[in-house]
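Dropping a structure here in structure tokens format, bear with me for questions.
For this view, one protein chain was removed and the others were kept in their places.
Our next item is subunit A:
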Amino acid sequence: MRRRSPGFLLAAPAWAWLLIFFIAPVAMVVWFSFGYKPSIFATQATDKLSFDRYAEVLDPTFFATFQNTLWVGIAGTALCFLIGLPVAYWMAVKAPPSKRGLLVALVMVPFWTNFLVRTIGWQVILSPDGWLSTALQAVGFEPLAILNTRGAVLLGVVYNYLPLMILPLFVAFDRVNGPLREASKDLGAGKWTTFFRVTLPLAQPGIIAGVLLVYIPLMGDYITATVLGGAKGNMVGQLVASQFQTAQNWALGSAMAVVLIFVILLSAGIGAGIVWLVTLPFRARNRLVIGPPAPVPSAPSPGSGPAAASASIREEVGA
């Protein structure tokens, strides 16, 4: 066994970073969520701990916003997956290898511009008196009425988060190398069977990474919802931000954030469970367990395959 200490030391800066900038703040948020807002000029106090803020969180307005957030989060992630999957597959498998670097760079291009600016860009495009709406009206359509709806938020998040889905999927498909797909076809499987039985299962880590990379930040996103959603496209992220920034009630904001974290974990777990259940029959159909060989005295014992095999070959040759 290798000694552990050098590797652990190498990871120390990362651990320190994680502790100071991730674990500690989350712990603070959880701590604050049990406190209260003592006066109009103070943001939070924790001298008396209670679950009161959680009771406050679960009012009907918040519930409706949560439903909306979940809807956008799930629909947005699903859309990113459905759009990103063929694109990533094409980039990794079908596109000429010499062009792949360029394609990855093109996927990254939107990141060169500020997130907020890009989202405001969509506001301009989707506005009822924007150029798109004007152009549509010129050919006889109604003015665009998409801005400040949930649809606009969905469009915005798909646009903003799609690269985060494509990149891990691309890496995953790229890793499932050509010989495996060729072996599948060689053994009689067509392209669809090859995709569903070889390519997709082996891309699983990339799919999980892509879905989580999109779903988690999307659930907490409030810029897209603020810019494109208006009142109808309200998301939990906005409520949390407004508690911290406008209402100056950190205790309530923290409680909302904790509920959000909980909902994200729970929904991701449920999602994984659903996928597991749906794919269960397919996996069961292809499963084949042989079990240990029957104890025949002359048969080579398990664990001595090649040695026994070459011994038997020598016997055959010698005979």
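Here are some notes:
The working rule: a residue touches a chain if its C-beta (ideal position, glycine included) is under 8 Å from a C-beta of that chain, and two chains touch if they have at least 3 such contacts; residues count from 1.
As a working rule, contacts and distances are computed from a predicted model.
Hidden chain, UniProt protein name from the list "Ubiquinone biosynthesis protein UbiU", "Spermidine/putrescine import ATP-binding protein PotA", "Cytochrome c oxidase subunit 2" or "Response regulator": "Spermidine/putrescine import ATP-binding protein PotA". Among the residues A:10, A:40, A:277 or A:290, only A:290 touches the chain that is left out of the figure. For the chain left out of this panel, the touching residue among A:126, A:198 or A:236 is A:198. Of the listed residues A:60, A:101, A:140 or A:188, the one in contact with the hidden chain in the full complex is A:188.
Touch with the hidden chain on the side of subunit A covers residues 179-180, 182-190, 193, 197-198, 201-202, 286-293, 299-306, 308-310, 312-313, 316-317.
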